[in-house]
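Heads up, this is only part of the complex; the chains shown haven't been moved.
In order of appearance the chains are A and B, and numbering begins at 1 in each one.
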């Protein structure tokens, strides 16, 4: 089963600057070979369900190892069985509506 | 790694009434033997990370089998390594603050 997620991982107990933790997550997705795109309030990742979720778990593991005692993640997860749809497909679909 | 999640699974393409799909998810958590509590806008589940995430995946699988062509889930996921904290611990901690 393919899944597209948007996740925002927030470490607690490490002060207000969390960019080094967010950067580590980007490396996790890169190392996992998963298509991923960061935006200003989270990251889109798509791929096989088990591979994507293994990477999300590794984000929590790595951030705890970096010293974060507590982590609070919010995540959207989308699956569909009617057809395949990539990140670009979703964006193009809205763009087409805006241009017509 | 223990995790506490709050998830809200929303099937698309099946009309506005989604309670039978939500009920199926409750059965999935029950059958998985996971501590779970439904509220008016989601469900709290706690347990071992892999067991909880396997149940979330099974929710998507089952709802697709029930006929939902597309599913959109929103989920919070909390982990901590400083101490154990159950659902009751979290609620009692806030209640104590309100009573003092």
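Operating definition for what follows: a residue touches a chain if its C-beta (ideal position, glycine included) is under 8 Å from a C-beta of that chain, and two chains touch if they have at least 3 such contacts.
Values in this document were obtained by computation on a predicted structure and should not be read as measured data.
Every protein chain here shares one sequence; 2 sit in place, and the complete assembly counts 4 copies in total.
Everything below uses one rule, namely that only the chains that are shown with their structure count from here on.
Overlaying the C-alpha trace of chain A on that of chain B calls for a turn of 180°, given as a multiple of 5. Chain geometry summary: the mean Cα position of chain A and that of chain B are 19 Å apart.
Taken together, the chain B residues at the contact with chain A in this complex read 1, 3, 13, 49-50, 53, 56-57, 60-61, 64, 69-82.
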